[in-house]
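Here's the structure, in structure tokens; my notes come after.
The complex is shown incomplete by one protein chain, all other protein chains being positioned as in the whole.
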Amino acid sequence: MKPPLLSIKGLTKVYPGVVANSEVTFDIGDGEVHALLGENGAGKSTLVKAIYGLITPNEGVMEWRGVPYAPTAPSEARATGVAMVFQHFSLFDAMDVAENVALGMDNPPPIRELAAKITEVSHNYGLPLDPSRMVGDLSAGERQRVEIIRCLLQNPQLLIMDEPTSVLTPQEVEILFRTLRQLRSEGKSILYISHKLEEIRSLCENATVLRLGKVVGRADPREESARSLAEMMVGQSLHTPSRAPAQPGKLLLEVTDLSVTSPSAFGTSLRDVTFAVRAGEVLGIGGVAGNGQDELLGALSGELRTAPDAIRMAGDPVGATGPTARRALGLLCAPEERLGHAAAPDMSLTENALLTGAYREKLVRNGFIGWSKARDFAEKIILRFDVRTPGAHVAARALSGGNLQKFVIGREIMQRPSVLIVNQPTWGVDASAAAAIRQALLDLAQAGAAVVVISQDLDELMEVADNFAALNGGRLSAPRPVQGLTMDQIGLMLGGAEGGETDAAA
Amino acid sequence: MLRLEKRPNPSKFWNYATPVTAVLLTMVAGGILFMLLGKNPFEAIKLIFWDPLFSEQFASYSRPQLLVKAGPLILIAVGLSIGFRAGIWNIGAEGQYIIGALCAAGVALAFYPSESWLVFPLMIVAGAFGGWLWAMIPAILKTRFNTNEILVSLLLVYVAEKLLAAAATGFMRNPDGAGFPGSRNLNQYPAAANHELFANTGLHWGGVAAFIAVLFTYILLQRHILGYHVQLAGQAPRAARFAGVAPARLVVLCLGLSGAFAGLAGMFEVAGPARQITIDFNAGYGFTAIIVAFLGRLHPVGIVLAGLLLALTYIGGELAQFMLNLPAAAIQVFQGMLLFFLLALDVLSNYRIRLGVSPRASEAV
Partner (left out) sequence: MDFSSINPVTLIAMLMVAATPILLAAIGELVVEKAGVLNLGVEGMMITGAVSGFAVAVNTGSPLFGMLAAILAGAAVSFIFAVLTQILMANQVASGLALTLFGLGFSALMGQSYTGIVPPRTPKLDFGPLSDLPVVGRIIFGHDILVYVSILLVAAVWYWLNYTRSGRILRAVGENHDSAHALGYQVKKVRILAIMFGGACAGLGGAYLSLVRVPQWTEGMTAGAGWIALALVVFASWKPWRALLGAYLFGGITVLQLNLQAAGVRIPAEYLAMSPYIITILVLVVMSSNRGRRSLSAPGSLGRSFHAAG
């Protein structure tokens, strides 16, 4: 029998305090699309880093067509025929497409030849790209194309894709899948990493499920239901957030023709964003990364100033005020980036509790800090939101993503906001923490607050939101009720086509 | 192969142990340096670190010098430490020190020979104001035009030095000085003189000011929301903006405070130990204070200890120069090495050093 393309036997990787992979074993055959399924932190990324030569496993062996394979650097992996598309792109904003592609190759041809090849290959695979454009100016979908073309130009046998669809609109996902199926028909193998079950069911013929670094199941995803795959992945039956039907109350947050210039060179400026949220309502704002989410959060939190009338809190113009004044009015926010934006990594949880709670929780009097009050506040958050930590004195960076996120969201919810804005509330958070966070947001709305959830995870938005709007290129579509929205309509909204249905017909 | 592993929590032990270890290592390295210069290393080290305080022969002169030298170092360093914590790098304290002295001397000389008790307080205000003003240049350029404050504050040192030279040889020259460069002797001008407060202690008003500044900074950093914002801005600038800190105001505050402190130090120096404005009035306190701030871990109490230690190297260095004919520059090298060792050992606070094969040998370099 012919040996498989790549076989992994008993691979183990230990980090201080964490076993990232424990005796992982599976095979990938020629022309196979193999799914690697698991939650955040299940050890998927560590495993593919080992295959790509970025880390060396502590134990276990890999074989490539029956021959021992132990890459010590990505260049060795590439020489063998392994290529990888990263989850967080390995691209350079201030360089053009051709230069970026050249940097990912071991023996790139001269830039001009390469540019011609990029144009050719990208058209052949239905992913058109202009080699002379600056990467920083590309959309997330186009940036991913750069990564994929970079891989394809090296003619790999095995293509590793780490969460490739998290940055794509449903339509772009379709294009990508067409490309991947074309590759399979050419006899290439794909290792497809994801936690999105429907995708895997439509694309892959084999799946290896990881949990806490171990292989906990193998399946043909086409034969399984999404539910059974999910339970394999999580190891317990999932709690779906529950809520009573919304009773929209009075208008709390009004945003009218909000335009903000992005402070960063490759950011997206907001243009004429208009929406309103009522008490008890959850508004979901979807959109592919980099379409103005950070700017929208910054404009609402007060980090970016606008015209006073552009943002109104219960009728009061607040567009020109800073974060402290807005907090005083009950407008609270939780940004996407936990370490460095929502929390200071090297500061203790007590100090981080003070970060937004200073005035609303009266932790500061006449400018002087009441440290014991701040500690009490931090401990209350830890207790109520089940933050797993040895205590409030621990530095924020020592917490896992899920626990820190619970702390950050909890810190805002504990301050009884009348309007709460969250960006990517469950990004990189394990399933049980994610469920807890979603439930907390729903409870908050239930209690009469207006909640805005900005997220790239459409499933999450469908689960928690009453109304849905999409950000595209800094513009926001008109919000529509979630009830009755189809994936196609959402896709068109995300793609920037206003008013879903009519455009869908055209 | 050695490799580094980030600690989840910064090590408390190494936070305190690094400065001490750095001092010890510097003594060893300094000893080797002295040996290469053909001096007895043990004698040199003893002369620098022990004799100024405890030798019968020198201590009576040297001991008071400790406070004389430590005063300005501490005063400038606590000011700098606030900015350094916020990630605002004022490295032009030397210039602010000079301008503070020039403004204070200017006020004193303008009222010469007044006997009013108001002259001295007015000089204090003028000194602080001068330093503040000089530091406002990089502050405003930073907030208005996003200009790098490191380069501007440093370049302004050279401008201040030229101004000092112009003052000493021109507009502040002593009219009764027979044409020699240098201003009037402020020690002979009772209303402006900053004399020792208690005989043979070396304590003058500058020392008192340093003490107040240390206390002030301690309270600011430990208890006040402004101090918290300073540290937040230094560690996580984006989180600071999210918390409601206006970066521009912080720049103005930090540069202004450190400038005012440096200006004050210059004022007390010119009215006290230096006696007058001369071309070489500035002795590098503004730069040594940077070392003091780091050695003191940017903590007010640490800075007091570090200031005393560096003052000791100044005095001991002079002693070694006198007794062993050790070049003056050797002490500067010594201070530079101290900062090197300190920065090198700092790694231990945030990382564990592990022996063993690196997961990727190439990154361990």
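Note that the chains are named A and B in the order they appear, and that numbering of residues resets to 1 at the start of each chain.
To be clear about the criterion, a contact is a pair of C-beta atoms (placed from the backbone, for glycine too) under 8 Å apart; a residue touches a chain by one contact, two chains touch by 3 or more.
The structure displayed is predicted, hence computed values, not measured ones.
In the complete complex, the residue from B:27, B:44, B:91 or B:203 that touches the missing chain is B:91. Of the listed residues A:4, A:38, A:53 or A:357, the one in contact with the hidden chain in the full complex is A:53.
The residue from A:24, A:51 or A:102 that touches the chain not shown here is A:102.
Listed for chain B, the residues touching the missing chain in the whole complex are 4, 6, 37, 89, 91, 141, 144-148, 150-152, 154-159, 162-163, 165-166, 169-170, 287, 290-291, 294, 327-337, 339-340, 343-344, 346-347, 350-351, 359-360, 362-363, 365. Against the chain not shown here, chain A presents residues 15, 46, 49, 53-55, 73-75, 86, 88-95, 99, 102-104, 108, 264-265.
Heads up, the rule we're going with is that only the chains that are shown with their structure count from here on.
Note for the complex: chain A touches chain B at residues 16, 54-56, 72-73, 301-303, 322-324, 327, 333, 335, 337, 339-347, 351, 354-356, 358, 364, 367-369, 394-395, 397-398.
The residues of chain B lying in touch with chain A in their complex are 5, 8-10, 223-226, 228, 231-232, 235-236, 238-239, 241-244, 246, 359-362.
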